[in-house]
Each structure stands twice: as C-alpha cells, then as structure tokens.
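Notes for the one structure printed next.
What you see is the complex with one protein chain gone and the rest in place.
Chain nomenclature is as follows: A and B, assigned in order of appearance, with residue numbering initiated at 1 for each chain independently.
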Amino acid sequence: MAKETERLERPTAWHETLDRGASLEGTAVLLRELVAHLRENRTQLREEWARRITEAKLLTAMSKDEIFAEATAVYDQYVEALETGTFEALQAYARSLSERIIPRGVETHEVVGIVLLLRDVLARSLFAKYQADFTKLDRILDAYEPAANRIANTVAVGFVQERERVIRQQQEAIRELSTPVLQVRERLLILPIIGVIDPQRARQLTEQLLRGIRTNRAKVVVIDITGVAAMDATVANHLVQTVEASRLLGATVIVTGLSPEIAQTLVTIGVDLGKMNTVGDLQGGIEQAERLLGYKVVPIGAAS
Amino acid sequence: MNHTIRVPINTDKDIVAARQKGRALALSLGFSEIDSTLVATAISELARNIVTYAKRGEIRIQADGNSKGPCILVIAKDKGAGISNIKLALQDGFSTSGSLGLGLPGVKRLVDEFEIVSHIGKGTVVKFKKWKT
Partner (left out) sequence: MEVPVLKQGPFLIATVQAALTDEDLVHLRRAMVERVVIARSLGVIIDVTAMDIMDSFASRTLREVAQMIRLRGAETVIVGIQPEVAFAMVQLGITLEGVVTALDLEEGLNYLKQKFNSSA
C-alpha cells in the first residue's frame, strides 16, 4: 500500500509506465525524434496554434499578442515535458497562467479547448511528416498520445484547481462581508444578520463579534435577526453560545427581530431563553442599549 | 514534520506543558488563534482526566493531514481503571461547568474527530483530530 502511494506521487516519467507499442528504448528514441521535429518547426507550429485559437474564438478576453506570447511559453513547456517526462515546470506554468487569466474571465472550456487544439495541431504535423510510413506514424502516435493526454490533463487540472482556489477565496470574502459588525455609538455594536446561518457562518460570526467587542471596547451588542428566515436547534444553540461568549468578555447582548416562526422554534426545541435578552425590533433594541449605556435620547425641542 | 511529541502526564504541571506544546504545534501548522486555543483546551481536559482518574499516562501530539490540509492528531493514553460506561461519559448535559464529570462531551465539541476506547482495569485511550480551517 505504501509503495503504491509512493509510485503515484512520484513525478513519473510517463514513458516508464508505457506498455503499448514499442519497447521502452524504442519509445525513448521515438520521443527524441518527436521532440526534434517540434523544435525544428517551432515557429510555424505555434503560429498555426495561435491562429487556430483565434479562429475558434477562444481566449477572446486576450489580445492577439498576448495569445501568441502565452502560446509560445506553453509550447516550449510542452516540448520540454515531452522531452524530460516530468511535469513540474508545466504544472507551475499552468498555475501561474491560470492566476493571470482567471481574473480576466477566461473559462474552463477555453483552457481545455486550447490544449486540445495544440494536441490536434501537433498530431496533424506528425501525420504530414510520416504519412509515407504508416508503421512509423503508428509508433510515433503511440508514443505521443499518452504524453499529450497527460499534458492536457495537467494544464486543465491546474486551471480548475486555481479556479476553485479563487472561488473559495471569494466565498470567504462574501462571508466576511455578510456579517458586518457595526459600531453605532461608542461602546455599542450592531450585528445585523441576514440570510441563512449554517454552523460555519455562525462560528465566523461569533469570532468576528468577539474581536469587534475587544477592539471597540463594546459594552452592549445588538444582534438583529430580522433577516433570518429560519433557525434550527443547532443554529439556535450557536446563537446562545455567541451571547454567552460575549458576556464572558463583559458585553451584554440584546437580540432583536425574532420572527414568530423562530420564536415558536426556540420554544419548541426548548432553547434556554433565560440567558437571552430579547427586544421586539431593532429600534427597541437600540433604545434599550442606549439606556444600558446611560444615554438618553430626547427631541431637541424637549431638551431646551 | 511527522515526529510525535510525547508528554508524560504525572502531575498538574504536565497538563500545562502538554497543552502548550499542542498550541505551539497548531500555530506552527498555520492554525488560527481560535483553533489553536480549542486544541490546547481539549488537550488540557484530557490531560486533567489522566491526572484525576488514572494518576499517570501520556499525551501524544503529532501533525497529520491529507491533500485537504494539515490536522493535529492527539492521543491521550492511560493505564487507569478504565471507564465502565462510555455512553454515559459521553452524554451531554449542555453545561459541564457545574459537574465534576469527565468533560468528554465538551472535548468532543471542541474537535473534529473523536474516538474513545476503554477497557476496565486496563486503561483508556482517547484520540482526536482537529483540522485546519
């Protein structure tokens, strides 16, 4: 088992595992020939590739020059991967390329598309070169195909992974934004919660609130859940925990905006409401918070 | 990376040593302050159970993980009397603060994976994992 893993994780020179067609040695010779062919025709082939990319209306977010520059770099990495049988450099390039093009809106199908195009361009050139000798063509293609597949895979997977990373980052950012801790007065924070609360968000919300209490030296916090549609036992317990943790930091929490449905849920599942200080709506909550802080709000006319 | 930190647990001083080592490892793996504190608190509870109920034992702390990221694996081992009713020991009253219980349900809430094996007269092994979030 341990051996298996080792073999999978090692950056294998894929010709070692190739068992179809020619012998290992024969494959190596064929690959050398293939690499030499691709080097000789570098200019023509990458121009052809770039042209086909534009024709297929891929990478439309990029200019012609940019496409050509990237095509050149990928082409060279491609040939190098064929030659050395190692994929790290190509993988690294695929990652950095993805990093550059994802923000410009390049889609997964475009990246897969251009890699397949390159595969096609190269296969056609091999066909043209060896069409007189079918046996040789067959062997060359046998050597070329697994490598080309692996290369296409590496680039596409690199892109998808980078995309997933970006998406995760954005989700994180959205989550931060969706639970703003607002200071409305000295020592008074408001935390309006809108939407669905899952355990992960509940945890993040608590973390942010606790940090907010500390940095703003808050004494009172109003958590407004008017915008929360539903609440189950897990989330209700999270809310209770948030209230308790805030108290440990010396802050009083007032919960406002409990809908009739949520009130019913809380009572039904038997959440201990004794610890929760609740007020009907946000305005009432703020008024009570101000009283706790010793503020008194009076109309200007009445004050004079 | 994969070496195991072993902390023998004999006195209350060892409890502090074990949890401080756990926190240091968590921080070195890039765990947040909060998660590192959760790890340290869980270790403290398990080490205390050893001192209180088994007198002596050992805490092992090691870095672990998979392609999703790193985690911390903690194993608390003792050769004490064992727990006769694990189900009961894991039963949750919401608060453990008032009771003198083992505090195991609390520890379970602090971590991601939790496992306990106990044999009467032979001892108890508690394992937990906490993943980096």
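Just so it is clear, a residue touches a chain if its C-beta (ideal position, glycine included) is under 8 Å from a C-beta of that chain, and two chains touch if they have at least 3 such contacts.
The shown structure was predicted, so the numbers you read here are calculated from the model rather than taken from an experiment.
S.K.: From the list A:T179, A:T206 or A:T256, pick the residue that touches the absent chain.
M.R.: Once the missing chain is taken into account, the touching residue is A:T206.
S.K.: Please identify, in ascending order, the residues of chain A that touch the omitted chain?
M.R.: Given the touch definition above, chain A has residues 206-207, 210-211, 213-214, 217, 219, 241, 244-251, 275 touching the missing chain.
S.K.: What residue numbers in chain B mark contact with the hidden partner chain?
M.R.: Counting only chain B, the missing chain is touched by 12-13, 15-16, 19-20, 23, 33-34, 36-38, 40-41, 44-45, 48, 51, 92-97, 103, 105-107, 109-110.
Keep this in mind: only the chains that are shown with their structure count from here on.
S.K.: Taking the mean of the C-alpha atoms as each chain's centre, how many Å separate chain A from chain B?
M.R.: 33
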